[in-house]
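For this depiction, one protein chain was excluded, whereas all remaining protein chains were kept in their positions.
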Amino acid sequence: MNYNALTQRYFDAAPTAGVLEGTDVHRGASGHRAQGTWVQFDLRIDAGIIRSARFLCFGCPHTIAVSAWVAEQGVGTALRAALRAASRAALPESVLDLSRRFAVPVEKRGRLLIIEDAWIAALRCAAAQTAH
Amino acid sequence: MNYNALTQRYFDAAPTAGVLEGTDVHRGASGHRAQGTWVQFDLRIDAGIIRSARFLCFGCPHTIAVSAWVAEQGVGTALRAALRAASRAALPESVLDLSRRFAVPVEKRGRLLIIEDAWIAALRCAAAQTAH
Amino acid sequence: MSRPVYLDYAATTPVDPRVAAAMAQCLTAEGDFGNPASASHEYGEAAAARVAKARAQVAAAVGAEPQDVVWTSGATEANNLAIFGVAEYYREQGRHIVTARTEHKAVLDPCRELERRGWRVTYLVPDAGGILRPEQIAAALQPDTVLVSIMHVNNEIGVIQDIAALGAICAAHGAWLHVDAAQSVGKCAVAFAEFGVDLMSLSAHKVYGPKGVGALLLSGRGRAEKVHLRALQFGGGQERGMRAGTVATHQVVGMGLAFEMAAPAAPEESQRIAGLREQLWQGLAGLGGVFRNGDPRHSVPHVLNVSFADVEGESLLAAIRGQLAVSTGSACTSALQEPSYVLRALGRDDQLSESSLRFGLGRFSSETDIETAVAVVGGAVTRLRRVGGR
Partner (left out) sequence: MSRPVYLDYAATTPVDPRVAAAMAQCLTAEGDFGNPASASHEYGEAAAARVAKARAQVAAAVGAEPQDVVWTSGATEANNLAIFGVAEYYREQGRHIVTARTEHKAVLDPCRELERRGWRVTYLVPDAGGILRPEQIAAALQPDTVLVSIMHVNNEIGVIQDIAALGAICAAHGAWLHVDAAQSVGKCAVAFAEFGVDLMSLSAHKVYGPKGVGALLLSGRGRAEKVHLRALQFGGGQERGMRAGTVATHQVVGMGLAFEMAAPAAPEESQRIAGLREQLWQGLAGLGGVFRNGDPRHSVPHVLNVSFADVEGESLLAAIRGQLAVSTGSACTSALQEPSYVLRALGRDDQLSESSLRFGLGRFSSETDIETAVAVVGGAVTRLRRVGGR
């Protein structure tokens, strides 16, 4: 049980934990609590740009830390650009780069895919709703 | 390797170790050095009484101590009386009593029979020679 | 920086300072450093006398005789020696063994290995509180059952099995009874002979003695025949051929003294610790969604095992680790935490089996420690539930 400084910091502070309120909030989730990992992102979009993001996470410290970081770093991203690219570019950084940045053990890397799925689900939700 | 006080004392001092010189000395031996135990007694008899006794012994501390004690205690014994009785009375004390007195472990008691044999051999030698 | 509050006494205990001092006397040139097998000089004899005294101390603490004691490197070896030793010695008499799902790995893994070698093993499932009913054991016995291996005090949840009842059943059937009592000494009454146990495993480091030493008690009192073993390691003939290897004087001396000190301290210490555990449980229960594992009516006071709903286990540990030293169910051997197999056997679901904390209380635990524990765990649980949206 050793975490690098970044993981420890984002796990401890989880600065973007929570939900956003309002009708202009777009939500995406992935995973199952019963299976040990569940992640949800809330996004507020303005003029096609992510203006704010929050996450909820039931999961290990790596999953919480990466979710928190994604919600923080995702702000400022252009929605269309993120969705247009291949799915690996939807996150602010690729899953592989994230797993390096947060020193995620190999056995746990599958959990980052759940974060990615939740993030993409939130993006898609936003894209669908803002397309109407 | 624990010896009772008596065994220790007679092993350390071995007061009667040695041989007697002279033509009136009667000698008896038993056992084999190569087999681990060898005992010899020298007796000087005067008027049918053991007047002095010496022993030599190649053997364990119990064997040395008992041999020394037998040579010491045997002095004053009447030769004929000792030989007339059953062999168990030839020694100043029975093998069983000796093994108790010197706390000889069961596995070693056979060695006391070698002492007894040597003692009887010396007595017989004396008896044979003084009979001439 | 001050160290976290230590509440992991069931994993290991610090050595009592008096025990450490006695051990030190057996190490250096001024002390009794001789090899207890060196019968040819007084260094060896002095060491042998210390070993004999330790043997008597251990025996006295658990209602056994000094000659029942076979020194081992710990309860793991004692369990292995008991299980393989009996199984292999009596292999022509039968190849069926009865044990329970909630046993320590040091019992379960040897049983698995015996299955590989062709033995059959019945793994009993206790009730939701962790307790085995004697009738369960009776029903599991088969004509070729040679060994029953049931632990006394469970290391994860602290529940106590009714060993005396098992002793009677096994004796009537003719199966040998092995009891892993690594967690018992100093925590509840251990009466080797009275219980009717044939083999019992002990460990020093759960009761303020050193790691790396334990004992297997062997007896057949009450039986026509004494239990026999095939040894696991062979060599210099130590321990009457049942366990070769130089006896480590300082280690057994430490165990002997620790066991001697455990017995008289036990009732008083247990009462105090029961109070602390209650304080801890009340504090945690207030959080809600908190479940106590193991039947508290049949438990030693030294262990409190609690599962937290809506909290992920590794994150819980990570959130408290700077301030509190406790265990989850089982030590994780890989980066992935696995749900405790003991809690699973009690019927807990994966999430609750995996988000449990085992608090092990001990001689040096204080009320302040408990207050800290409640505050730290409370804070962590609340925060993690918030992050998880619950």
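Residue numbering begins at 1 within each chain, and the chains themselves are lettered A, B and C in the order written.
The criterion applied here is as follows: a contact is a pair of C-beta atoms (placed from the backbone, for glycine too) under 8 Å apart; a residue touches a chain by one contact, two chains touch by 3 or more.
On a predicted model such as this, the values are computed, not experimentally measured, just so you know.
A.B. asks: Among A:M1, A:V19 or A:A128, choose the residue that contacts the chain missing from this document, as touch is defined above.
C.D. replies: Selected residue, touching the omitted chain: A:M1.
A.B. asks: Residues on chain B that touch the omitted chain in the whole complex?
C.D. replies: 1, 3, 11-12, 14, 17-19, 33-38, 40, 56-61, 64, 105, 107-108
A.B. asks: Residue by residue, what part of chain C touches the chain that was omitted?
C.D. replies: 3-4, 6, 8, 11-17, 19-20, 23-24, 27-29, 31, 33-35, 37-44, 73-74, 76-77, 79-80, 104-106, 109-110, 112-113, 203, 205, 210-213, 232-237, 244-251, 317, 321, 324-328, 331-333, 364
Convention: only the chains that are shown with their structure count from here on.
A.B. asks: Cα centroid separation between chain B and chain C, in whole Å?
C.D. replies: The computed centroid separation for chain B versus chain C comes out at 60 Å.
A.B. asks: Averaged over CA atoms, how far is the centre of chain A from the centre of chain C? Could you give it in whole Å?
C.D. replies: 44
A.B. asks: Averaged over CA atoms, how far is the centre of chain A from the centre of chain B? Could you give it in whole Å?
C.D. replies: 100
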